[in-house]
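Note that one protein chain of the assembly has been removed; the remaining protein chains are unaltered in position.
Each chain gets a letter, A and B, in the order it is written, and its residues are counted from 1.
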Amino acid sequence: MRIHSDYMTVQTKEKRELLNITPNIKAAVEKSGIRDGIILISSLHSNSALFVNDEEPGLLQDIMEWADRIAPFGPDYHHSARSESNAGAHLQSLLLNHQAFVSLTDGKLELGPWQNVMYAELDGQRPKRILIKILGE
Amino acid sequence: MRIHSDYMTVQTKEKRELLNITPNIKAAVEKSGIRDGIILISSLHSNSALFVNDEEPGLLQDIMEWADRIAPFGPDYHHSARSESNAGAHLQSLLLNHQAFVSLTDGKLELGPWQNVMYAELDGQRPKRILIKILGE
Partner (left out) sequence: MRIHSDYMTVQTKEKRELLNITPNIKAAVEKSGIRDGIILISSLHSNSALFVNDEEPGLLQDIMEWADRIAPFGPDYHHSARSESNAGAHLQSLLLNHQAFVSLTDGKLELGPWQNVMYAELDGQRPKRILIKILGE
């Protein structure tokens, strides 16, 4: 069994931003030399999200607007009493999830034709770390 | 370490349909010969969902009606402007998740007494692929 851990740090210009990190995962796989197994991709912060979905710009806008409807940003949270303004980001991280797996077979990511791994920065403009961990042979 | 990848293709009669795929996972485990490890079950489409929960018909109806309340189907999405009518299916896939893990011990799935692995087709009537990947010994 081989294990390879990779890390990437992102710092977005905007407070909220969506990044397609599929190319970063492919690069980590290539570096690892592992050809068959699974890949854990996990945000090491609880105020960002990480999910697999289509990368169609209209749909990505729908996803972010939906997250805002279901778990709005704002001051009306207990968390805010401790001068934190990002309770909404934490709830959206739970809604959209903060980690996902991609299967690796014959050196290739097993994603559907439209699937991409998306990182959703929800409280950005500062360095955030993402873990890419590959287990296999 | 042994790795076994299995695939199943489903084509539902209805646009939306719930399938209990626990028997398919058991069959894949038997074929693999792996007795201890973890099983990744992942939809290779972002307009269907995959989750672990009880298989009580009333509850399953509750789950689908809840998904419809939280992430309604309809034309009022940016995604629809590209003549896609399934933005709601993508949001419900995020809400319910599109992948899950089941632990494998002594050749048996470690599910609670009522837990089953459910595939929720949200945009069906065409072939959809599900990955069952087993890692262990």
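The rule is short, and it goes like this: a residue touches a chain if its C-beta (ideal position, glycine included) is under 8 Å from a C-beta of that chain, and two chains touch if they have at least 3 such contacts.
Quantities reported herein were computed from a predicted structural model and do not represent experimental measurements.
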By the document's definition of touch, the residue of B:V10, B:A28, B:L44 or B:L96 touching the omitted chain is B:L96
Out of A:M8, A:L40, A:M64 or A:L109, the sole contact with the unshown chain comes from A:L40
Note that chain B touches the absent chain at residues 1, 36-38, 51-54, 56-59, 61-63, 66, 70, 95-97, 100-101, 103, 105, 110-112, 114-115, 135-137
Note that chain A touches the chain not displayed via residues 1, 3, 5, 40, 42-46, 70-71, 77-82, 84, 87, 90-91, 93-95, 97-99, 101, 129, 131, 133, 135
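We adopt the following convention: only the chains that are shown with their structure count from here on.
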Rotating chain A onto its identical copy chain B by a Cα superposition takes an angle, to the nearest 5 degrees, of 120
Here the gap between chain A and chain B, centre to centre from mean Cα coordinates and rounded to Å, is 20
